[in-house]
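Structure, as structure tokens:
Shown here: the complex without one of its protein chains, the others still in place.
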Amino acid sequence: MFLQQLLNGLTAGAVYALIALGYTMIYGILGLINFAQGEIYMFGAFVAVLLLGTGQVNFFVAFAAGMAAAAILGVVLERVAFRPLRGSHPLVPLISAIGASIFLQSLALLLFGPNDRPFPIQFNFRTITIAGLPLSSLQGAILVAALGLMVLLLLFVRYTRYGKAIVACALDQDTARLMGINVDRMVALTFLIGSALSGAAGIMMAIYYNATYPRMGLLPGLKAFSAAILGGVGNIPGAILGGVLLGVAESLGAAYVSSGYKDAIAFAILILVLLFRPQGILKGRGD
Amino acid sequence: MSAYFLHLAILGGIYIILAISLNLIIGYAGQVSLGHAAFFGIGAYISALTSLYWGFPFLLAALSAILFSGVCGLLLGLPTLRLKEDYLAIVTLGFGVIVDLVFLNLEITGGPDGLAGIPSPRILGLSFRSPVMYLFLTLFMVLLTLALTYRLVHSYHGRALRAIRDHEVTAQVMGINTPAYKVAIFTLAAALAGLAGSLYAHYITFINPESFGLHTSILALCMVVLGGMGSIAGAVVGALALTVLPELLRSFKAYQDLIYGGLLVALLIWRPEGLLGRGKLSLKFISRE
Partner (left out) sequence: MLTLKSVQAGYGKLTVLKGISFHVRPGEVVTLIGGNGAGKSTTLRAVSGLLPLWRGVVEFNGADLTRLPPERIVTLGLALVPEGRRIFASLSVTANLELGAFHRRDQRQARRDLEEIRERFPLLKERASQPAGTLSGGEQQILAICRALMSRPRLLMLDEPSMGLAPRMVNQVYKILRELKDEGTTLLLIEQNARAALKLADRGYVLETGRIILDGSAAELREDPEVQRAYLGKGYREVWE
């Protein structure tokens, strides 16, 4: 029972971590909470589900298309709702992000209707028992895929030219420009990557819960942001750690404390962390 | 006056109080609260519960609502107001979610069914059951709120608050106790939202958690931004506009949130000072340099 809950928590946590990475990267480079991250997650899921529903494409194409659609949405959002507001009081882009989030959510409601959509294809998942621990191969697949994406991101940031340029912009934009780095392009790239990861997370959750609906991004988005703060905003390994910790705490809390307050656990932890260690568990902003 | 118009006027008045209270936080403490509906809800539930279970008369119930919401604001504000604005946004949002879940899960609040049969106010033997009377009551409370905030904003303390909003560090250097001011304004705003909640509960006479979720917090935020952040008159206009507008656009019900969301973004880009924000003051607030 305990191990099963732990595993459920890890699975949800891995997905939170994927979304949290987008939050943390965008916050690192722009100092902005992109409240619409949860809606990008939802759009990614919808695109994959709708494509699969046509029966014309296979699963991997749909998955890639969902990520791509999320990425494009992220870039467009940055252009329309955030770039014109750079240099304003920090409240202004924050409220704009909230507006964008409401807009996208209601747009999805109009386009896709309010009802849950099941995932169009059924996977033949089995439960394998490893060392007495029943592991659903679906959970296994989600964990592996999420972990793979995180490793890819870490490699990208640490070892590629563009990855380092993004970090440079997060640290010191003026100096980055003196190196010939186009900050606007790096911001767009950050939105592209962060949104693609959120799109992937959305598709994974659409399979896991077998449900895709317009408000599906709301709570995971908020929880993932809590995870990003938990790990120290701007800190990439911190976001992963924060996501996993929240997922596990939530799963165990729901099982052993109260399931009615499941959604409150993440925020309660967030408030406690901010009270005692405002900089997060690991330090923030790429230091 | 048609009953429908009266209804809108009363709701508008209640939202004016809510918007003014949120505007105090945004426009005068330079912070954004995304859980303001929680205080609105706490006020509504406390007022309803004290009337239903202890038979409190309206004024006492409303006072309890104001005090309890204020204390909740104080307890949330004390540890969190030293956070940066975006952290506070997420903490208040989380607070809103938690409070919403509490309403939904507690037995005494009636869970998802909520509370029904909340008595209409009776003050000094005068019944406020009829909408006309209730409108007078609401207008009285609105005027009270306006007078209070106007005096606050134009006092020495109001200037201190504006200094904090525009330049927190400078304000600190000048010896203004910025954390104390922020906590005070946050507490006052929570208390006023509690008053609005109390008025709402005794008017509708039925409440459930649905009225106090994230949606309402965002509605209040839209009212403030539309009217102009930091402008009292703006909060009034914003609240009235967003109470009446959805009714006029009934047939566009499905598009309502879409319009709100788009409106927020568009306003910030093209007219960040809002409909009534005074260019100079608000622009100084909007532009960092």
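Observations
Going in written order, the chains are labelled A and B, and every chain counts its residues from 1.
Throughout what follows, a residue touches a chain if its C-beta (ideal position, glycine included) is under 8 Å from a C-beta of that chain, and two chains touch if they have at least 3 such contacts.
Quick caveat, the model's predicted, so the values are computed rather than measured.
Listed by label, the shown chains that the missing chain touches in the whole complex are A. Across the entire complex, the residue among A:Asn58, A:Asn182, A:Asn210 or A:Ser259 in touch with the chain not shown is A:Asn182.
When the whole complex is considered, the residue among A:Ala168, A:Ala201, A:Met216 or A:Leu246 that touches the unshown chain is A:Ala168. Residues of chain A that touch the chain left out of the display are 161, 164-165, 167-168, 171-172, 174-183, 286-287.
Everything that follows uses one rule, which is that only the chains that are shown with their structure count from here on.
Considering their complex, residues 26, 30-32, 34, 79-80, 82-87, 89-91, 93-95, 97-98, 101-102, 104-105, 214, 218, 221, 225, 229, 254-258, 260-265, 268-269, 272, 285-289 of chain B touch chain A.
The residues of chain A lying in touch with chain B in their complex are 31-33, 80-81, 84-85, 87-96, 98-107, 109-110, 218-219, 222, 225-226, 229, 258, 260-261, 263-264, 266-268, 270-271, 274-275, 278.
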